[in-house]
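Excluded from the complex is one protein chain; the other protein chains are retained at their positions.
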Amino acid sequence: MAEFTMPSLGADMDEGLLQEWLVAPGDQVRKGDVVAVVETDKAAIEVECFESGTVGRLLVPAGTRVPVGTPLALIEAGAAAGARAGSRAPAAAPHERPEPRREPAREAPRAREREPAGRPVRTAAGPAQPQPPPPTPSPTPTPTEATAALGAGPLVRHLAELRGVDLTTLHGTGAGGRVTRADVEHAPSPHVSRVRSTPYARRLAHDLDVDLTEVRGTGDGGAVRAADVRAHAGKAAGEGERERPRNGARRTAAAVPAADRPEQRTDAMRRAIAELMSRSKREIPHYYLSTTIDLTAAVDWLRRVNRGRPPAGRLVPAALLLRAAALAAREVPSLNGHWRDDGFAAASEVNLGIAVSLRQGGLLAPVIHDADTLPPDALMNRLKDLVERTRRGRLRGSETSGATLTVTSLGDQGVESVYGVIHPPQVALVGFGAVVERPWAAGGMLGVRPVVTATLAADHRATDGAVGARYLTAVDRLLRRPEEL
Amino acid sequence: MTATHTPDATPAAASDRKTTYREAMREALREALRADDRVFLMGEDVGRYGGCFGVSLGLLEEFGPDRIRDAPLSESAFVGAGIGAALAGMRPVVEIMTVNFSLLALDQILNNAATLLHMSGGQLPVPIVIRMTTGAGRQLAAQHSHSLEGWYAHIPGLRVLAPATLTDARHMLAPALADPDPVLIFEHGSLYNVSGDLPADAGPVDLDHAAVRRPGTDVSLITYGGSLPKALAAADDLANGGISAEVVDLRTLRPLDDATIGDSVARTHRAVVVDEGWRTGSLAAEISARLAEQHFYDLDAPVERVCSAEVPVPYARRLEEAALPQTDGIVAAARRTVGEPAPATGRPG
Partner (left out) sequence: MSTTRTRPNRQAAHRLALLESMLRVRRFEERCVELYSAARIRGFMHLYIGEEAVAVGVNEALTDDDAVVSTYREHGHALARGVPAEAIMAEMFGKATGCSHGRGGSMHLFDAERRFYGGNAIVAGGLPLAAGLALADRMTGRARITCCFFGDGAFAEGEFHETANLAALWQLPVLLVCENNLYAMGTALVRHQAQTDLALRAAGYGMASWAVDGMDVLAVEDAARRAAEGVRAGNGPHFLEMRTYRFRAHSMYDSDRYRDKAEIERWKERDPVEGLARRLREAKELSDKARGALEDRLAAEIDRAVAAAESAPEEPVEDLLKYVTSPVEASPP
């Protein structure tokens, strides 16, 4: 069985719109036959298959836009007349053709295909662009940024920048601790009135321990020049200039203002994420599944358990979701492990990577080792601790590696579902959306119930849709029986 | 035209010879042709005519039509042929009449000469030398006068030379031919008639280093090629006003000698870049940017640039002069950097 995948049709092509199927399940195809029409940014192009055989299932319906490498159909080898199985014989050689080449089945009805193996991959009206999953944790911890700074509006930020005020050092007096314009204006500014001077004069002033604000400038527009600094320092003109110490270290430090560094770190993280995610999308043929799970039982159970607990000690739904994700991974081991050297290696333990977004942008995926052995309470404590320390940049080395399966949740961002990008070399990523109330039909009755959408992005090299489906089914079943968790 | 200044800093020795830039260039070619059978000169009218600017006059008689090879007016074909011959082991010197005409061979220079070594993963070095005239000052108007060497200095894979002195005219060719990679030599049209004494003891020029043509302490005048005599004249004027200007001759426009430029500016703290190219996107812009990057904390004044006006070079003498960098403009720029708009009586504080 071979996969016919979305081909790369040009140097700049990352995805294509499967415009039309020219074959239907059961059709015989030869290597080189045109089987579909793909629309790229440039043109509609007839694309060929590279295997001879019988068209099996069409995995992606016409009208769907999918990334390059996405399996579009299955081709069962060996069935095509005259073609040697697995051989690269000239099946299309004219003199060997036993029958006229079949005309592409343009008449094949577009909607005839059965349900594809996975849920459609990003159909036009489909789920949103998959959310980037966790990158390799950065070796440099990210510094805390005071929440007050986050609340500052752009105008206030701009003002702070002009005055050289570090927002994170301010105590906000606005609503909710927000830093206001007045807070910035009343803050002590490191350089309230910047002295106009040449760079060399500034350096000289530093070397000679001269306060620039006390120097009268004679240059253009009153700029302080080197000569002014020397005059102020009471040195003879021309003397200090040739004798001045060339303090390399000091100059280097001055050339790299400290304020640049967090930005650089953020840039480095962005690049790391870009690199990893590109690699993932380049190498891993993702398939995506989703299911909506009724959380009535889980929510009821949580309410019972939390009764009498102080707010800080209450179990949150996230703990149950993680617990279910971990237990289901144990049940479906072919999603829990790594793709290495062209093969899947199942892991013996369940180490959940947890996608944690950082306030200044970027994200990390710290690991909860042996997550399947932790009861919900322990899991929740680990989770809280881990998220908090991730955001403070205080992760331990062991917490940054070894994940066998990653979980991402954008529920607190208010979205209903998240289709993630797999973190190589892992082979799957589980996503949870927000717990929301929705109309729900059960047993012929309509009611309002708390539900959550669980998704799975999985590596089609390692598993097929049926395996992924088993996993989501297991998560569903576990969450319906919270008392067993 | 006679140069007001002898650009070479070396004082004339007893055995020095009186010569011109043109003759020095010819002498260099003759030496190269005698020294190495693989060397040949190819270009439009290099043979019977004696070279558009008379550089190769007499060489045909000495070396014959095979090695002093007149080419049809096909810049792309004969420059490309020079590249092919270099690939096959020859050491061609290709002459293009003017830099404006070199645009007809730009494909070969950029897409082949500068690129083959890299594109082939190091297999195909291209040891070619391409000479051409550049620059204005002779009322040749807008298709024979431009200074586009800065464009070529933009291209990785090329070495770009601008001999400005008799010594460099005489002694840059040999090291250029010894370079395994393509070398472009830009000869400013106004220099051919410059005469002076050629030091007898001068050897091959070190192509990796710029030269300080005149030491000074207050401001660095950074220039090359046809602007060097103007910069030296400006330094004389400035000295009369008590300002000590150092004159740096880049000589090699790619790769730039950052160390020599930087050392000079670290001493003087002020820089004026003189470049006959247009200001926008010029070599002068590149040097200014490097000074800002590498020597920001050495600068005691904004970097000044003296470039050509942003206009195709006009024919009329007054207009042409106004379009080009001139000594007065260089002096004024230097004065601005030391904060003296008018001629001063004493040295700045």
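Letters A and B name the chains as they come in the text, with residue numbers starting at 1 for each one.
Convention: contacts are C-beta pairs under 8 Å (C-beta built on N, C-alpha and C of every residue); 3 or more make two chains touch, one makes a residue touch a chain.
No experiment lies behind these values; they were computed from the predicted model shown.
In the complete complex, the residue from B:Ala28, B:Ile83, B:Ala153 or B:Val331 that touches the missing chain is B:Ile83. Contact with the chain not shown here comes from a single listed residue; of B:Gly157, B:Gly262 or B:Pro302, that residue is B:Gly157. Across the entire complex, the residue among A:Gly10, A:Gly174 or A:Pro333 in touch with the chain not shown is A:Gly10. In the full complex, subunit A makes contact with the omitted chain through residues 5, 7-11, 32, 40, 42-45, 47-48, 50, 68-69, 87-90, 93-95, 282. Residues of subunit B in touch with the missing chain: 40, 66-67, 71-72, 74, 76-90, 92, 107-108, 111-112, 116-125, 127, 156-157, 159, 178, 180-181.
The definition used in the following text is that only the chains that are shown with their structure count from here on.
On subunit B, the positions that touch subunit A within their shared complex are 269, 296-301, 339, 348-349.
Residues 198-203, 218-220, 225-228, 230-231, 237, 241, 251, 254-255 of subunit A are the ones that touch subunit B when the two sit in their complex.
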